[in-house]
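Pasting a structure here, questions to come.
Our next item is subunit A:
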Amino acid sequence: MRDRLGLFGAALITVIVLAAVLAPWLAPYPADAPDPANNLLPPGAEHWFGTDYAGRDVLTRVLYGGRTSLVIVVAVLTVSATAGVILGVVAGYAGGWLRDVIMRVTDVFLAFPALLLSLALAVVLQPSVTTVIVAIAVTWWPWYARLAASVAASIATRPYVDAARCLGVPAPLIVVRHVLPNSLTPVLVQVSLDAGGVILTAAALSYLGLGAQEPTAEWGLMVQQSQSLFTTNWWVVTFPGLAIMLTAFAFNLLGEGLRDALDPRRVVK
Partner candidate 1 sequence: MPRYVARRLGQALLVVAGVVVLTFAIMRMVPGDPAVAFAGPKATPAQLAEARERFGLDDPLWVQLWNYVRDLATGDWGTSLRTRQAVLDDLYVAFPASLELVGTALVIAVVAGIPVGVLAARHKRRLPDLGVRATSVLAVSVPVFWLALAVQTVFAGRLDWFPVAGEYDLTLDTTSPLTLWTNITIVDALITGNWPIFTSTLEHLVLPALVVAAYPTGVVAQLTRAALIEESGQDHARLERSLGFGETAILTRFALRPALNPVLSLIALVFAYAIVNGFLVEAVFNWPGLGRYAVQAISYRDTPAIAGVTLLVAMVYVLANLLVDLLQRVVDPRVRLR
Partner candidate 2 sequence: MIEVRDLLVRYGERTVARVPELDVRAGECVAIVGESGSGKTTTLLSLLRLTEGAHVSGTVRLFGVDVLRAPERRLRELRGARVALVMQSPQAALSPTTRLGVLMRRALRLHGVANASAVTEEALRGVMLDPAILRRYPHEISGGQAQRFAIALAVALGAEAILADEPTSALDVTVQAEVVGVLRRLREERGLALLLVSHDLALVSTIADRVLVMKDGEVVEAGPAAEVLARPSHPYTRELLEALP
């Protein structure tokens, strides 16, 4: 990856992931220890990012919020990419009516703007981090299905796959040996491109009160709870928002860098 912006994104991701993983050791205060006597302190030597309405350290909660966000991102992308790739590979490799059915279903899911479908789902489920994961994963898998289907379809027609089929190699084996490995690169690029979107969607759902609930530290929730204090206590809203933006920014840069470096179009061809 010669791209400087992509490298910068990768570096930023590393820092963010490390900060989230090491939060229990890095954070200067306990994640959830209300201290009403010291509420809404501006940023200073004691509290770098200030304290929130309950007197909790904002820096600590931003660090812990990173854990929540990363769990959501990893879970959503694992679930949706796995489900999508399996369905897509089946559709692309098998072809015929099975392909038609799967692709029409993905069309229907793709007809909803992702955030809207997540939102509708999250409304009918109980608000929680799990709900956020389910709601986003349900809207995200069709993209992977479509991508994997196109890769699988192109690979299914290659001479060596034809040859394997003629030699009587069973279909599942061909899929595992040839089709899956070839789908991996474009899917991984897509995953890295999507991570930023997942962060933003999760934050939006939490901001609407459909995701993480108190006392979980979550960036979108933190913004929602303190938004009325923005004018008087800027730090309570600014820092969680910046955290969302930087994380999404880093993932997007990394995703683009990877895409340019690995160019999935070349693989799909």
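Quick note on selection: all candidates are chains of the complex that A comes from, given by their letters.
Throughout what follows, contacts are C-beta pairs under 8 Å (C-beta built on N, C-alpha and C of every residue); 3 or more make two chains touch, one makes a residue touch a chain; residues count from 1.
Bear in mind that the values here come from a model prediction, so they are computed numbers and not experimental data.
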item	value
Chain touching subunit A (counting every copy) in this complex, out of 1 or 2	1
Touching residues (chain side subunit A, partner candidate 1) in the complex	4-5, 104-105, 107-109, 111-117, 119-121, 123-126, 196, 200, 203-204, 207-210, 220, 223, 227, 230-231, 234, 237-238, 240-241, 244-246, 248-249, 252-253, 256
